[in-house]
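Every protein chain but one is kept in place in this view of the complex.
Take a look at chain A:
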């Protein structure tokens, strides 16, 4: 039963924005300030860690047969002879202008690389988390509502599998069954080879780009390729989300206000979804957010098995080649993802929990 949430605002002089607008503006201002500070902190940490690890970025550029003179010249050209704080300031300046440096292993600017690799990961992770939430939450709620039943046991076994099965094994078995034998899905890669490069990237996410261009057969081909790796990722987040949902729900179902609802004669379905589930949305958002952020880092295992050109494999290759510009760039993106997801959860908390307003 909805009852009007807002009482009438007090009258204000004409020409002044309402108090609610003022509050929103203040909230937004503090939001942006904290966001900038967090980013600065993130840049500082990635930068200094990048500089203290015992990898010589100069050596990886000039190779180990270079003379001392060539080495020194390269070092000066890369700006590594300057004091650390000056390097940091020029690094921050470069990042702000969108210049993340050039990757040694790909030879392209890191920003350009990230614009190619991150959308691939983003697409797969988003689909994965959608699968994980759409199945994991109802499974967790069902398991808690029927605690101790065979259904609960079955769901717990699924959860346990999600914790203990290695990702690469599940990926390979999935490919062997659904691609090689049943031919229900596409194989490794984002598209069949003859569709490759036909869609001009707009967002970099093939599903969306194909829809924008109206290329439905490319869209369905991309779906057939992404569905298996996304399901494997979805299964792992499902296992985690279902497990957490179950334990949050059990906690709520033993609360007094759930008994109150039953005393009122409320049907069990409403007891479970309105009275027990609604209060757990806030902790659940934390779990889902962290799980999503984890997927957005890119899973090296899944990306390798499915030849998926994503952030995880890009970062791993960069690390192995001592490609510090690429490593710092990718780390920055991952850090930014965590910050954004945290901020979004903060906003959602306030919407969902009246106590946090």
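In the analysis below, contacts are C-beta pairs under 8 Å (C-beta built on N, C-alpha and C of every residue); 3 or more make two chains touch, one makes a residue touch a chain; residues count from 1.
What we mean here is this: contacts and distances are computed from a predicted model.
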{"item": "Chain excluded from display, named as in UniProt, from \"ABC transporter ATP-binding protein\", \"ATP synthase subunit a\", \"Nitrogen regulatory protein P-II\" or \"Pyruvate dehydrogenase E1 component beta subunit\"", "value": "\"ABC transporter ATP-binding protein\""}
{"item": "Per the touch definition above, residue among A:108, A:264 or A:350 touching the missing chain", "value": "A:264"}
{"item": "Residues belonging to chain A that touch the chain removed from view", "value": "1-5, 7, 255-257, 259-268, 274-275, 278-279, 352-355"}
